[in-house]
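Every protein chain except one is present and positioned as in the full complex.
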Amino acid sequence: MGVVDDAEQPGFITTTLDKLLRWGRSRSMWPVNAGIACCSLEMMTTGAARYDFDRFGIMFRSSPRQADVMIVPGPITKKMAPIVQRVYNQMAEPRWVIAMGSCAISGGTFVDSYNVLPGAETILPVDIYIPGCPPRPEALLYGCLQLKKLISETSTIGSSRKPMYVPPVLPEEWPLELLGEYDALEAGAVWVQPERDSPPVTPLGDAESAPEDEL
Amino acid sequence: MVNFPRKGVEGSTETMLLNVGPQHPSTHGVLHMMCEISGETIVSAKPVIGYLHRGIEKLAESRTWQQDIVLTDRLDYVAQFSNEWAYCRAVERLAGIEVPERAEWLRTLLVEMNRITSHLIWYAGVTMDIGALGTPFIYAWVARERIFDFYEAVTGARVMPNWMRLGGVHTDIDSAMLKEMRDFLERDFPVEVDEYEALLVGNEIVQSRMKGIGVFSAEQLVEWGVTGPALRASGSERDLRKDVPYGVYDRLDFRVCTDDVGDSLARCRVRLAEIRESARMCVQIIDGMPGGDVRAKVSRALKPPVGDVCVRTESPRGELGVLVASDGTTKPLRFRVRSPIFYNLSAMPHMLPNHLLADMLVIFGGIDTSMGEIDR
Amino acid sequence: MSAAMWIHALLWLVGLLLLIAVVTVMGVWWERKFIGHLQRRRGPLHHGFHGLLQLPADMVKMISKEDIVPDSADPWLFQIGPLMVVVPAIAAMAALMFAPGFGLLDMNHGLFYIFAFQTLLPLGFAVIGWSCASKFTLIGALRAAAQLISYEIPMLLAALGVVVAAGSMRLTDIINAQAGVWYIFKEPLGFAIFGIAVLAEMNRTPFDLPEAESELVAGYQTEYSGMKFGFVQLAEYSVLFTGSYLVSALFLGGWNMPFLPASPLWLLLKIVACMTMTMWFRGTFPRLRVDSLMSLSWKWLLPIALVNIMAVAALALALPGIY
Partner (left out) sequence: MFGSGLLKGLGITLRHALGRPVTELYPFEHKNPPANSRTFIAMHVNEEGAPACRACNTCIVGCPDRVLKLVKDPDDPKRAVEFVVNSGRCTYCGLCVENCPFDALYFTQDYERATRDKGALIYHLIEDGACTHEGEVDRP
């Protein structure tokens, strides 16, 4: 009784096992040691003495095979994207992705660049977004605790949460139009932004409202 | 696949291509080294860069002069203040902006502290690379955190300060904060540096790994375009802070740290000496800090006259050159960075052959890469 | 064999497996905690009392992780690789004696048995490294094989000095022979050689070249995920335990303690001290280079070990009462 159940009505043993797995997984998150750019400095800071990831059992592994969490600490360029995906694909299921910093969330300040993807979520299924440029170590720690909460809330029964394999996307598959658009930011807000290379819509020191330019 | 020239190693049989990176614990970022190895001996090596190319130089052309400081922070994210200063100096010279005296002192102070934190990251990286499981790494981070607290209290951000402005700096530093920093740099910090030195240079295992590894003469390094501590470890006294004084360096008493040996251990010694020297300079700067304004009045819609200016500065990694060209509008016509590490790294194919795989990391640590500035 | 003997053996087997589990869990916990404090950190802290539940959580996670077999890997060798490391490591522990007459196998040639199984480890590492079809694991495995084989010889020669002095290969006899003076004082040279060689046999810093993180990602275990990686870790800590046991049994007097009655407690204390020592080294030292590793073994340790064993034999002949 209860060992083999359907997902709708899990039995006692299944739910206990599920609880145990969630407990174990949420308390042992090993991020893969993949530094990309500036945010990796704060990632290392969080692992160092002052903030100490190891208190929560978070310990960097160099080999993606043994890692559970991928922290994307920086802008993903077109050349780097297949590598990041490959690292993600090398990780063993279950795995999670944290987008750390503005560049990994939306391309950040480099979103207009011809070579930067608008965020990690264009190529990876991101679970936690940590805003900041770079986020403070406490913010990263807070994000990891949010992920811990997410893992302990995610049922291990039933179908897989994520696609098992992200098909590697070759850089040619990103047309240039995708880059520099505001597409990764659709959340109800319609952005009407001045064209980057045209003069500002409102000239500096709007005649009526802004005072004289002081500086 | 790259066609490697097959240089024969004594007694070698067949060579193997080993890709180190782009995601590898010891490449300090996203560098890709294609190493042809015979056994564990490197026959030839070829760095592949561009994994972090964000197009900063191009992006800078579509932003105003003031906004570009945000981008220069992200060039070499380990030495943010150096980049900001190089850019600001270039634009100030182009537009003929006078910088207040106190602002120059503050800039020099923060840049020298930046040299300390940058070298601390080098220390952390190089000890990690030779396999010390992060203990010296974390010790370096403890002192770094103290300085980063100071950065944050002054600039408002830990890593990306965006603190310098055209014509000065954003915020002044009050004297209590300066005194606290002076106490730390004069009293606690040298003790910590002693520990770092004992754990790295004083350790016999490190000596056995670094002594006589990657010996290059100064002439050779100059030919390859190597600058900075890596060059000074070979006996050259080339240091822009002395040769072409800028900021307030002409009013400070400091020596250029050099070493005659030119091997990897000498590079470690030079960098550790530079950490001490920078701490000493910071104390001098805090003592000699004049009062006054920290920011000249510069229009937000700055339009420098048509022309171009190139400045050189001594960043923690070598000579950082910045060229800005203006066409008389609010945005730069061209922004170009002469990255020191790019030239240092381009010497790697000459440096690495006939060394062991483990020596690669040691030589690598000697030039202290930071991919953000190479790829830009 | 009688039923009682079977039950005895079975109980010991269960006990040993429990011991290995406890050693691994406590060893990893203590290592993370101790190295954390060496690094001015706290180490595992928030899961359980001072992070004691950290390792159970890690194990639960590892069991439930996906078991990846790379496409290019040799499927059979990849599967049995961890077993080829775990089995000798655990089998070697069968001959450990924890008190006079208290152990699974009180063999005549207990020391020989332990060393025999320890010498099987390089084979397992080579299989692991070869089967993954990855260059990093291959280099790691070759390093492991070369290192383990070249350090076995000085280790065995140093242990032979003790055997010559004790006149037996039975662990009980060797330890009982140290009721007076420990062999560390009689053969300090042998102790130094044995300590260094055991450190290398256990793949501990400064001899952790096979899993050199900065050079070879994670060395021979790079491609292993989930429980296979757990097995390799298990083997590592079993080897660490056996090595620490050997040092404390051969040179530090085993269960003997001067001025105090003999007790297995002393043995355990010495083992923990030896393990802590390796962790202390691990938290402090960088690692050696391949060529200096080899020259240390062949050019220094081996000749000194030979001199040592000759000296011990000569002394044992000349002063039969003392040596």
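A, B and C label the chains in the order they appear, each numbered from 1.
Everything below uses one rule, namely that contacts are C-beta pairs under 8 Å (C-beta built on N, C-alpha and C of every residue); 3 or more make two chains touch, one makes a residue touch a chain.
Since the model is a prediction, treat every value here as computed from it, not as a measurement.
Every shown chain touched by the omitted chain in the complete complex is listed here: A, B, C.
For the chain left out of this panel, the touching residue among A:L21, A:A34, A:A49 or A:A67 is A:A49. Across B:T171, B:Q220 or B:T329, the residue that sits in touch with the chain not pictured is B:T171. Touch with the chain that is not drawn comes from one residue among B:T15, B:Q66, B:S315 or B:N344, which is B:Q66.
Considering the full assembly, A:G143 is the residue among A:G24, A:P94 or A:G143 that touches the omitted chain.
When the omitted chain is restored, the residue from B:N203, B:T258 or B:S326 that touches it is B:N203.
Residues of chain C in touch with the missing chain: 34, 36-42, 45, 280-281, 283-285.
In the full complex, chain B contacts the hidden chain through residues 63, 66-67, 70-71, 135, 139, 142, 145, 149, 152-153, 155-157, 160, 162, 170-171, 195, 198-199, 202-205, 207, 300. Touching residues on chain A toward the chain that is not drawn are 49-52, 55, 102, 105-109, 111, 121, 126-133, 135-139, 141-143, 145-146, 150, 182, 185, 187-189, 191-194, 196, 200-202, 204-206, 208-211, 214.
Everything that follows uses one rule, which is that only the chains that are shown with their structure count from here on.
Chain B and chain C, compared by their mean Cα positions, are separated by 43 Å. In this assembly, the C-alpha centroid of chain A lies 40 Å from the C-alpha centroid of chain C.
Taking the mean of the C-alpha atoms as each chain's centre, chain A and chain B sit 29 Å apart.
In chain B, the residues touching two or more other chains are 24-25, 138-139, 142.
For chain A, the set of residues that touch two or more other chains comprises 48-49, 62. Residue ranges on chain A touching chain B, taken from their complex, read 33-38, 40-42, 44-45, 48-50, 62, 64, 74-75, 77, 79-80, 83-84, 87, 109-110, 112-116, 133-134, 136, 196-197, 204, 213-215. Across the complex, chain B is touched by residues 35, 38-41, 135, 139, 205-206, 208, 212-215, 217, 282-292 of chain C.
Every residue of chain C that touches chain A in the complex is listed here, in rising order: 32, 36, 39-47, 51, 53-54, 56-61, 64-68, 213, 217-218, 221-226, 229.
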